[in-house]
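Quick one: structure below, then a few questions.
Removed from the display is one protein chain of the complex; every other protein chain stays in position.
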Amino acid sequence: MSEFLMFLTNGLVMGGINAISALGVSLVVGIMRVINFAHGEMYIFGGYLSYQLAVGAGIPPVLSMLCSVAAVFLGGLAIEKWLIRPTYGDEMYSLIITFILSIILQNAALLIFGPYPVKPPSLVFGATNIFGLFHYGNQRLLSLALAAGIIGAIMYLVRRTWFGKSVRAISQDREMAAMLGVDHLKVNMISFGLGCALAASAGAIIAPIFPVTPSGSGAVSLTAFVVVVLGGMGSLKGCIAGGVILGVLENLGAAYISTDYRHIFGFIILIGVLVLRPWGLFGKRI
Amino acid sequence: MRKLVGVLLGFLVLVWASDPWAADTIKIGVVGPRTGPAAATGKAFEEGIALALDHINASGGVLGKQVEVVFEDTGGVPEKAASGFEKLVTRDQVPIVVGESHSSSALAEIEVANRYKVPFIICEAWHDDITKKNYKWVFRAGPANSGVVDFYIAPFVKDMGFKKVAIVRENSDWGVGIAERTEYNLTKMNIPFVTLKVEREAKDFYTELTKLKAENPEIILAYIYGTGLHFFLAQAHEVGLAPKALVLDGAGPPSLWESFWKNVGDAGELELFISSMHQDVHLTPTSRKFWDDYKKKFGKDPSDYKTRSIYNVLLIAADAINRAKSTNNEAIVDALEKTELEVTTGVVKFGLNPGSYEYHQWMPPMLVVQWQNKKQVVVYPKEAATGVLVRAK
Amino acid sequence: MLEVRDVDVFRGEAQVLWKVSMEVMRGEIVTVLGANGAGKTTLFETILGLHHPEGGKIQFLGQDITREPTYRIVRMGMACVPEGRRIFPEMTVQENLEMGAYAPAARRAMRESMDWVMDLFPVLRERKHQVAGTMSGGQQQMLAIGRALMSRPSMLLVDELSLGLAPVVTNEIYSAIRKLNSQGMTVLLIEQNAARTLRNSHRGYVLETGRIVLQGPSTDLLHNDHVKKAYLGG
Partner (left out) sequence: MKRAGLAGVFLIAILVPFFLNQYWLHVAIISLFYVMMASSWNLIAGYTGQVSFAHAAFAGVGAYTSGMLALYGGVHPALGIIAGTLLAGVLGLGLGGLCIRMGGIYLSLTTLGFSEILRIIITNEEQWTRGTMGLQIPGVFSVYSKTHYYFLFLAVTLAFLVLMRRLLNSDTGLAFRAVLNDELAASTSGIDTVRVRLMAFTSSSAMAGLAGGLYGHYLMLITPDIPSLGQMFLVLAMAVIGGMGSFAGPIIGAIALEFLSEYIRIYGEYHLLLFGLVALVIARFAPSGMVGLWEKIWRRR
């Protein structure tokens, strides 16, 4: 029983991280119909930059996390402006361009940061004995809390602010939003930046637990995409549910079926969703 | 269509014009991962190559010519390794190739070496089959799984009186091979064990560790290469498995990488690892020279012993060509078989009896080292020990 | 107030509008009449900056808006109700209305605007928290107009106001528009339904295959033989 609870907790932690990373993808898909294949690289950059700032420049860990997320946000704005904007309306080119971008960034990360996985300093140390059932790393518990906090903030942003309203309006009808005075180019740009920043924050949060490597970016992107399809393209609620479901399933699957096939459960879900319910759990029926 | 013809013709001319000119240096090929998950090994190799070239060229080079190294990246991928090896042979036309640190890559490369009849000295790929295939062209001046397990790991486990062993192995040739050999030895010695398989490049081991905890092992033989080992160790502490169960890194270098302490924190204390190098253990004068030269050139102590391994095989290669008095492949193999050269880890002499992995194999002595208060203490074998094994309270 | 001069518009390779010129004065209700495919919607979208003309010029409030992006034109005080209403189906009525007050200037007056709009269309007050996509066509049209009014525009553009609506509802909406006009709102109606629209407007233009073929006071057009034949079924 305690083992089961431990696997479940593990699943929740990964689920939270999956969810924030996937929220970034979903936000962008929802309003721009663009999948950012370089999403995983943003995650990796988030982790690396926070490491560089904390260890290299000696900035306090929390501040370095924030700075790295901000830096990736700015990078996202630039990518949207120079690379994504010219592809509006041509889905194929946006897919090709972001895929190429992901290869470039992955190799650039390899050159800039080197191949070594890096681990920014933990914010907390040690482990907590959970109800006398099992030991659990404190940093992991903190990650779960941070992920929940970020999800809450994003939900607030989307539901309660003008920016969020304009995002929802654009995702329902881009032209109409413009006809109401929404500068959709600006909203797109900020959303893209925000999508990248979410990936980066997932990376920065997870890095002290699972250090990041440039070669790990592909798996990160794929996980985020699976979550988005599972939850329903553009549905934020779906992202959270999908992220947690995937996190828990992967961990329980790894524990009770096969560790080697840990990552395949996600793709089996993906195929299943596509066959049975292509619009996902919470998506609009197409 | 005209443009296609033009482009093709252009290529042909370019390609034709770029064939290698007569060389006034002797080229030695090196294979190893400069990119990919084990790119750290590439860096270690580069340092070793630089030191070896300084050493060889300062003492007159080879056959009166300066030696040059062509370092082909394998990315740790067998396919790239095989094609890289082929490039060294067909394009750079090197008379001999040395290096490699991945068993899987080495197993692909020896096929190419055999096909093109090029002498190949391996330094850090441990799989038995590499020499067990008994290819005439393939030599190994480095550890073999069987040697490491039979002479070091298994006796260590037995002599220290561990009652229950856990084997955790990655899915690579090295991991599979060394785990099988360990199982064989433990069975023979009647020591109970469990084996767990993990993914190469995995980062989260909580599931495996939780399963392992139920088994209550006293020592965990971790056959995981790369930073995966760091995460494994740190997480073993988080779930409360280590240091009650000591962790032995069956490869070595990852426990010495700069990132080790950053990644594992306090969990590094009491960790054990296999090594062929220790600051206070110098088996030959060459070892001392290597250490001093390294400090002079790079301003720090050598950490990854693979730097020294590549240094050794380059010395062996240079020596063999010199004695062969030509770059002819048969002559070099003859010379290699007669090698009796002092390198940093001892005097190299290749086994000559076909039939087992010991053919064309020379096994350097190894050490079991433990981190005690962030200091490396050799705890096994006894004759080299600088301290005693410490267990958790 | 709005002046369109010699505008040529292409969609892809095909030219849709040919030297179209028209004008809307302050305080007027103007109709542009046209059959399906005459280029009405293109004209609507061109005025709003969703397409940019190849030739010609568009002025609003004395400023050249030919190359301006849509959101800027809208923020200058032009509000629109596009064909098919295009309310945001997954937002509530209230959120839809709030979106209408998106422009920074309108946000400040949002509360009063909301009251004003709900007084004009009381049904919107009743259904404030309903998800907009679940309302009837007429209610959606009122919502679409209400949303446009939230920005307190000086001019309102409506494309196909009566399409698919019951006559009772249409009358109700027209009376609201006349009421707005009497309060000083300038209105441009782009319509297929000639009789009712002309009866509710001051002047009209007739658009055929991308060209303005007729113009004049609405009463004149109502009695024009060509208009009668082509648009009034007589």
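First chain written, first letter: the chains are A, B and C, and each begins at residue 1.
Rule of thumb we're sticking to: contacts are C-beta pairs under 8 Å (C-beta built on N, C-alpha and C of every residue); 3 or more make two chains touch, one makes a residue touch a chain.
Here the structure is a predicted model, which means the values were calculated and not measured.
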Visible chains in contact with the missing one: A, B
Thinking of the whole complex, not just what is shown, which of B:66, B:134 or B:171 touches the missing chain? B:171
Answer key for A:6, A:35 or A:118 versus the chain not shown reads A:35
If you put the missing chain back, which residues of chain B would it touch? 1-5, 7-9, 11-12, 14-16, 18-19, 34-35, 73, 77-80, 82-83, 86-87, 90-91, 103-104, 107-108, 111, 115, 171-173, 176, 199-200
For chain A, residues in touch with the removed chain: 29, 33, 35, 82-83, 86, 91-93, 95-97, 99-101, 103-104, 107-108, 110-111, 218, 222, 225-226, 229, 233, 260-261, 263-264, 267-268, 270-271, 274-275, 278, 286
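We take it that only the chains that are shown with their structure count from here on.
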Looking at chain pairs A-C and A-B, which one is connected by more C-beta pairs in contact? A-B
When centres are defined as mean Cα positions, the distance from chain B to chain C in whole Å is 76
Using mean C-alpha positions as chain centres, tell me how far chain A is from chain B in Å, no decimals. 37
Among all residues of chain B, those touching at least two other chains are none
Mind pulling the chain A residues that touch 2 or more other chains? none
Residue ranges of chain C in contact with chain A within the complex: 48, 50, 69-71, 74-75, 79-80, 82, 86, 88-91, 95, 98-100, 102-103, 106-107, 147-148, 151
Residue numbers on chain A that touch chain B, as the complex places them: 3, 6-7, 10, 14, 55, 110, 114-119, 122, 125, 127, 134-137, 140, 210-211, 213, 215-216, 251, 254-255, 259-260, 262
Interface with chain A, chain B side, in the complex: residues 35-37, 39-40, 171, 197-199, 201, 203-204, 206-208, 210-211, 214, 227, 230-231, 235, 238-240, 257-259, 262-263, 265
